[in-house]
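Apart from one protein chain that is not included, each protein chain of the complex appears where it belongs.
Our next item is chain A:
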């Protein structure tokens, strides 16, 4: 297809008809919910997260009413504890993180000039999981069964079933489910950024929002799994009585605090960096010039992410840690202010270097920076251990964290809403309502949270349902309460503005005169995303590339057609964005939703101890996942390759290290290995804090050396067989490869009893002491991976026999091999730890 051909309007119209037909959303009462297009799923996701934010906000208003006066009795202690637990948990897990993912699901394909994300069905699965888990957790408050242990859920209060009830299980299992969907979305976004950029968009030409998505998604990938590992230990203690956090049986409640804050501190930056990313998009637009210091911003974002994993202990300054570690973590906590300052000054420098166009989104951006800087400065204060010993767990911290989150998440999101609303709906929001709302929100936030600095230092601890008049903080609290209702009124104004939007006229295309790709979106948007995938030569192509918009619209770039009636997007190489493939995307399907329902049932039924039904749910989940993979992935195309324009011809099927599926598997397994590391950390943590670990004496026999080594040998054999199968298969040895895979299945299955034989034959009793409990946990985790490995090997074997995998089309066996690499790593660490470490120590 040459430039010449696209001159023909009839041809363009025919192409548009085909694209429109391919991307037509499913219709019908039920079927419309089976859509997987990022434009739909993203919008559902945003609306749901917004709804949860309003819900959690109302919970806070009830708390503020209770605290308006000393000794108030509007709600009792039990309700109040549920309110603050749910408020914090929902704002973090059901609003801040999902909102980032939701906005990214909408924006990322547009920023990258892609038709959709690489795994649209995975996005849909993530959304439905989020909705089910969120409703489950949030709804519990209507049954007086909401979690009441604080959003940090510190044991032993929360693990003792005599002290905390069903709420703790709802928190652990409901939110674990959502954490799984968060990790799924992170995988999707990372692969999207790395592999679905338009041709020519080298890493250093990426829009900054895409950089931040990459950084934040990688943070999610490494931050959430330790919490998932913690959740696992936590529920094992609650449901089975394995004493990981019970000091009387060798456990230690501090382990939870480590695992929680290894997640919890990066979490702060996970919810803050996306807002910086929004600034990085809208400030150049309103300064009408490229951002000053692009490489500085990227470096600062990466630096923040890196440092944020080294600060978690500053949440534990008052736990009596060695003073030397206090000094180290104080220093690291202060250091993270430096990349943050770099980012903020890059924005200020851009304003100075541009000709600023004043606007509502810019008002929100500047206002939120003002609030955020206050939170950042108090953050530096609490990074200093001697000050933190006073401020920790008081209302000073409540003030600090709300300044950070309102200035660093909520107000920037509202700014982003005013900025991107025309992109999503084709209409601008009202400047008048928007600016009024801003000032109400700004006044409300300061009136609510500034007095809390004082009430905290005047003796008000966090999480108290009441306080005595004699502390002299009644007026400060009353001011906070008035401020919170003022703030709520500001949120209401924004909602009114949104509700009035359908009645307003369409705005012109690219109303802010922005320079980045997402503003190619047309007010009468089509579902295909972008008319043709452009060739990118600059960071602000709409400003800097000649006739850019016209060329895109006339289909003069790549992939302007959908000849075969399939949803497609272009896959490019990771660093320099050379096109490598035309990726066939999944069409709308009910399978993601059904899989989410099945997996959700496993978590929810386990909460109510309905284990048999939960097993049925697990079997259904497995069946659905296999069906999904079988029918929807690694499909052998009807032809080898297709032209994408400009004389370029791209393959329709690739496998191995340049394929999206391989990357998704690799990234997922990184998360898996991180969760596993959390468990291994537990083992060695107990060794460092307990002088006698492993303990000696009757009943404390270890698993021995023999069986762990047998299990390791079997796992290694299974791994070797899979690698050999991949290699012989690629050389045409299909028969040999099948035999090797079959052998692999047998070896993986044999590794299961061998892995459990050590602790089983030694009679290790996990309820007795933390040592047998953690050994059992590592063994079960590892043999579960052997089980999944056997299923994966069997799947590849079945695909080969069914003719869905051939030496040319071998993605299945290559992806299974990636899993097996990580499986071998898991087995080596586990079996050497449980088998040999006791011998050495």
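Assume a contact is a pair of C-beta atoms (placed from the backbone, for glycine too) under 8 Å apart; a residue touches a chain by one contact, two chains touch by 3 or more; residues count from 1.
In this section, contacts and distances are computed from a predicted model.
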The complex's invisible chain, by UniProt name, from "Multiple sugar transport system permease protein", "Amino acid ABC transporter membrane protein 2, PAAT family", "Cytochrome aa3 subunit 2" or "Multicomponent Na+:H+ antiporter subunit D": "Cytochrome aa3 subunit 2"
Option touching the unshown chain, where A:83, A:273, A:362 or A:429 are the choices: A:362
Contacting the left-out chain in the complete assembly, out of A:5, A:239 or A:337: A:337
Residue touching the undisplayed chain, where the options are A:14, A:353, A:623 or A:784: A:353
Residue in contact with the excluded chain [from A:161, A:466 or A:507]: A:466
Residue, one of A:33, A:154 or A:309, that touches the chain absent here: A:154
Among A:21, A:240, A:327 or A:575, the residue in touch with the chain that has been omitted: A:327
Sites on chain A contacted by the missing partner chain, in the whole complex: 76-78, 81, 149-150, 154, 156-157, 160, 163, 247-248, 251-254, 289, 292-293, 296, 318-320, 323, 326-327, 330-331, 334-335, 337-338, 341-346, 348-356, 358, 362, 366, 369-370, 373-374, 377-378, 380-381, 384-390, 392-394, 457-459, 461-468, 470-472
